[in-house]
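Here the structure comes first, spelled out in structure tokens, and everything after it is commentary.
Complex shown without one protein chain; remaining protein chains in place.
In order of appearance the chains are A and B, and numbering begins at 1 in each one.
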Amino acid sequence: MGCSHLVKELGDIEDVIRHLERLALIKFTDDERVKLSSEIRKILNFFNQLNELGDLKDVEPLFHVLDIESPLRDDEPEVCSIPASELLSNVLREGSYVKGPRTVTG
Amino acid sequence: MGDVRIGLEIHVQITALKTKLFCPCPADYRGKEPNSHVCPVCLGLPGVLPVINRDAVKYAAMVAIALNCKISDRLVFVRKHYFYPDMPKNYQISQYDGVGSTPFCREGFLKLTINGHEKIVRIRRINIEEDPGRITYPTGDIATSPYSLIDYNRAGIALLEIVTEPDIESPQEARAFLTKLINILEHLGVTDTSLEGSFRVDANISLGGGSRVEIKNIGSIKDVERALAYEILRQRTIIERGGIVRRETRHWDPVRKVTITLRAKEVEEDYRYFPDPDLPPVRITSEFIVSVRRSMPELPDMRIERFMKQYGLDRYHSTVLVSQKWLADFFEEAAKHYTRYKKLADILITDFLRWVNEYGIKPHELRARPIHIARLLELLDKGLISIKIAKEIMPEIVRSGSDPEKLIRTRGLLRITNRDELQQIVREVMRSNPKAVEDALRNPRAINYIVGLVMKRTRGRADPKLTIELIKNELQRYKAS
Partner (left out) sequence: MTKLDYVYASATELLTYFRSDPDKILDYLEAIYDRIRKVEAKVRSYITLRSREEVEREAENVVKRLKQGEDLALAGIAVAVKDNISTRGIRTTCASRMLENYVPPYDATAVKLLKESGAVIIGKTNMDEFAMGSTTETSAFFPTRNPWDLERVPGGSSGGSAAALAAGEASLALGSDTGGSVRCPAAFTATVGLKPTYGLVSRFGLIAYASSLDQIGPMARTIADVALLLSVIAVHDPKDSTSIPRNGKTDYYFKLEELMSSRPRLRIAVVKELWRGLEEDVERVLHRILDRICGEHTCDEVSIPITRYALPAYYIIAMAEASSNLARYDGLRYGLHVDVEGRSWIEVFTEVRSRGFGFEVKKRIALGAFILSAGYQEQYYIRALRVRRLLKNEFDRVFKRFDLVALPSMPIKPPRLGEAITDPIKLYTMDIDTVIANLIGSPAISVPAGLAATLPVGIQFMGPPLSEEKLLYAGALVEELRRGAALKPPI
């Protein structure tokens, strides 16, 4: 899979980066954006090497390497022994609440 | 009505649990200081890991069985990603139907009886997931607050998400469905829906195959019915004016009783679901399901049938009793002490219930004991009080839990059966009401008025038969003289 094919498929790399910034709530600086544009192409090509393996539909994805089940915990309460001030230290507070931003946009 | 299709998404907290879904923090957070029922795990601190609450799975299985669902062979949790201040990890551990994941159960149904006929509402799936924290606003208004206040006590509480197919066709059906669902949950002991925030509904509605509108976060069954009724009206109005209903998410304002736009749903949230690597799937064995089934409390429909069989009640009385679990429990306890079940059921669903509702008493606040009602009925049966008196003292019994026998004695409410005593009273009454006596002498039916006066005078305690007899005797004497 060539680079140009990929770009055509994805559209403008700049748009892709902007979309990802929105999805992940991060922003790249202008310098970083330039670096990222060229690196993303290389990295995606690198990822696309997996396509050489052809159709893998009959291979079950391996989510957990261990053949164990999650243990189940008894429903017995344990009050956290860590003092509240330590649990949420160096955090913006208002009384016992955590102070947070507005929850509407605009 | 036209082609109305309603689907409901109900989030119920598993209030029966003592701890949260993935950590052992105590689950009784209501009314407690903000951020006092938290630990590193439910706060989502760096490095923490979730551990599944065994009983959450048990209760989920109970609900799945009660709703006739097919339970998956494994329990898989996924991460559902979105950013919001009430989300400690900015992903919710939930369930999904995707590659490597499966809902807890699917393809169930609930049978309703509406207006005499049967209706089946299919259950698409039930998921187990965690509740986020709670956000409040210093100004009380989300739009004007310069910042928010976050309490993570609720973060990590276990939820069941119950999703129906869009089989519901009217607001009334929605109400009936939710009422029955709540009844089942209460009978199973899974959720106490009287607890604030334990029960939330999202409703999806479309008209005539048009766009689907989602109404989020409705907090009571009444509001669901109202919101849906409002939506139908709103959408019909748009259609009649030649417009097109927009696919969107709306919010129900219970004060102004309207739905308002929350955000347009053209941009689907990309939750990027994938199986949580921190939680290897757990096998759900048939042995487990059998053991849950065996230990399950009685479901409402079964209880109604049993009431009819065991106590000889008719369907109506049985249904009313069972429709509120606490009332059915109250009945069965009282039935241990009083065996004229029809009378018991009757007084419970009429006078007793009326006063409970009148006083707005919550079931757990009720002071009246089943044995009190049983004793009251015994007193009635023995003729020691009249029905009138019984109805008169019922509110007192309901409100303060007084023993009826004590009440009757201290108030002196026993029926007057002593002939001499009653004769005295009858004579006094007739003496003070010469006109009434005249009327009665002329017209035998006017005797009832005198009976009424005697009853008034004795505050309903006079034995009616004896009273009439005594009045008649007196009238004879008057005639003689």
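Throughout what follows, a contact is a pair of C-beta atoms (placed from the backbone, for glycine too) under 8 Å apart; a residue touches a chain by one contact, two chains touch by 3 or more.
Note that the structure is a prediction, hence the values are computed from the model and not measured.
One of B:274, B:311 or B:355 touches the chain omitted from the figure, and that residue is B:274. Against the chain not displayed here, subunit B makes contact via residues 40, 43-52, 79, 81, 83-85, 88-91, 99-100, 146-147, 150, 152, 268, 270, 272, 274, 277-280.
On the side of subunit A, the interface with the absent chain consists of residues 16-17, 20-21, 23-28, 32, 35-36, 39-40, 42-43, 46-50, 52-53, 56, 59-66, 68, 70-71, 73, 82, 86-92, 98-106, using the contact rule stated above.
The working rule: only the chains that are shown with their structure count from here on.
The distance from the centre of subunit A to the centre of subunit B, with each centre set as the mean of the Cα atoms, comes to 42 Å. Against subunit B, in their complex, subunit A makes its touches with residues 23, 25, 61, 63-64, 66, 68-80, 82, 84, 87-88, 94-104. Contact residues on subunit B toward subunit A in their complex (touch as defined above): 17-19, 24-27, 33-36, 38-40, 43, 51-57, 75, 83-85, 99-100, 135-136, 138, 142-143, 145-152, 270, 272, 275, 277, 279-283.
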